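Before we start, here is the structure in question, set down as structure tokens.
One chain of protein is taken out of this complex; the other chains stay put.
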Amino acid sequence: MEAASASSSLHHAGEAAHHGPPEAHRSSRVDPQMLGMLLFIISEIMVFGAFFTAYFFIRVVDGNPWPAEGTELPKAIAGVNTAILLSSSVTLHWALEAIKRGNRPAFKAGMATTFLLGACFLFIQINEYVHVGFAPYDSAQASVFYGLTGLHGAHVALGLLLLLIVTVRAFRGHFSPQAHRGVEVPGIYWHFVDVMWVIVFSTVYLL
Amino acid sequence: MRRHPVAQMVIVGAIASAIGIVIALVIDWFPADAAEQAGPIDTLYDVLMIVSVPVFVLVTTVTLFAVWRFRMRPGQENEDGPPIHGNTRLEVIWTAVPAILLVSLCSYAYAVLVDIEEKHDDQLVVHVTGQQFAWRYRYPQPGGRAIETTALVLPKDRPVLFKVHAEDVIHDFWVPAFRVKIDAVPGITTEVRATPTKLGRYPVVCAELCGLGHAVMRSSVRVVTPAAYDRWLQEQTAPAGGEATGGATAGGEGEAGGGGGADLAALGRETFVSNCGSCHTLADAGTSGAAGPDLTTALRGQDEATLREDIVAPDARITEGYQAGVMPDNFAETLSAEQIDGLVAYLASVSR
């Protein structure tokens, strides 16, 4: 995400002279990149909404047993996994606060922990697929289960990619108390991925 | 004598609307009607036209009037209109009037809906199954037995509840003369009601895109007198040995699945007309379908075994220039053994 109007202020020190369009008038206090990320998240929520619609139709409207007969969802493991993902949100927040204060070691540690926790979540999720005991084509319920958790997994993977970039840059000494939007914007996305997981977890595993 | 432009417009508009409505009511828009449901739906259409024509005329007249009266004339190149920004009263009117009109229309449409979907106690239940690309019917009988046919025969004046199923993809069971349709959806049973009111034969159409043969997924429904219907049922229940019921066929004309013909080939011809004619042209049978090969010429010199295979397992040998999967592959189940024998005999006789 970049904003024509704000791009020059964005980049870390040392950037060459600005070649883009001239500053536009700012007609709103909202930051364009934040707004962009917010709108992107709204459309992401709608993608999940569509998958939840599928879930709703198969489970409620068509009255299929959930989960499909003879299968079981590993609630406990998924619960632990939820805790892992949620704690990654906390460490991310901590990292962001650290760089705002200019505490680079804490920032680096925070980013690295966040990334590792996220990767750990994804690993456990894949492991769960291997051992869950049913395949996506066994039943519609299985399809929805893999569909929803897989969609979320894809988002985690994307989020991890963003986190990886931020982490690498953190270790290279980028970002500063003045310029940390590159941490903040991916951060919002990661928090969104976390919140979404809580919803997926509650509906798919618990309800 | 110059009238106020609005008054002129109202007069012109009223005349145009009146003419439009008369035309709309006089034209016979629909195909023949043959069910109780047709009446209320056709009337609803008339009412909709009575409302719509003035709305359309209103917009058109104002547009044409504006063009006529207010178009820029030479010398006005630099003129502007009066700076009118709005008029609350007008805006309220043109919000409220359509809203009231539409809500009334909805109420009326709802009443019609309730009317055409009314449940009846003495209803006849017919199961309809759509498959690529043919319709099958099942009449549940007392004692748990059921009659399976490929011909739809209904008694006059008896409410019918169609329970509609699908075997592969979505189809849509539509009898234009009854005005009603419903999708046949894999996995669920859908329902539609009609009460036939006129004797005769009417088309049954598949109205939902279902693949290559969608355009030819046609058959027909025959509405007969209750007595003829009962006789037809009897014949269907009779064991498929096909004992003759005395020559005269129940509904008057030749009918599919009836065991009435003494001659095997005659039965074959009948079966052909009602099951195959929608796809195949065959001069002798008078059919002109175009989805499959023209059998008038394609069949020259085929032996009976090949013919039989072409019918019961059509995908075993695909005629050049055609695709597999179009011709239904379950005639062995939907037609009786005798009908297939008849078809083979008939086709063999005409191809010679």
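When the chains are written out, they are named A and B in that same order, and each has its own residue count from 1.
Following the convention adopted for this analysis, a residue touches a chain if its C-beta (ideal position, glycine included) is under 8 Å from a C-beta of that chain, and two chains touch if they have at least 3 such contacts.
Here is the rule we use: contacts and distances are computed from a predicted model.
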{"item": "Choices \"Cytochrome c oxidase subunit 1\", \"3-isopropylmalate dehydratase small subunit\", \"NADH-quinone oxidoreductase subunit L\" or \"Na(+)/H(+) antiporter subunit G\" - which one is the UniProt name of the chain not shown", "value": "\"Cytochrome c oxidase subunit 1\""}
{"item": "Listed residues B:36, B:208 or B:310, member touching the removed chain", "value": "B:208"}
{"item": "Of B:116, B:154 or B:282, the one touching the omitted chain in the full complex", "value": "B:116"}
{"item": "Positions on chain B where the hidden chain makes contact", "value": "29-31, 40-41, 44-45, 48, 52, 55-56, 59-60, 62-63, 66-67, 70-72, 76, 79-87, 90-91, 94-95, 98-99, 102-103, 105-106, 109-110, 112-113, 116-117, 164, 167-170, 172, 174, 176, 179-188, 190, 203, 205-216, 288, 290-291, 321-323, 326"}
{"item": "Touching residues on chain A - with respect to the absent chain", "value": "1-5, 11-12, 14-28, 30-32, 35-36, 39-40, 42-44, 46-47, 49-51, 53-54, 57-58, 61-62, 64, 68, 136-144, 146-147, 151, 165, 168-169, 172, 174"}
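As a working rule, only the chains that are shown with their structure count from here on.
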{"item": "Centroid spacing, where centroids are CA-atom means, of chain A and chain B in whole angstrom", "value": "51"}
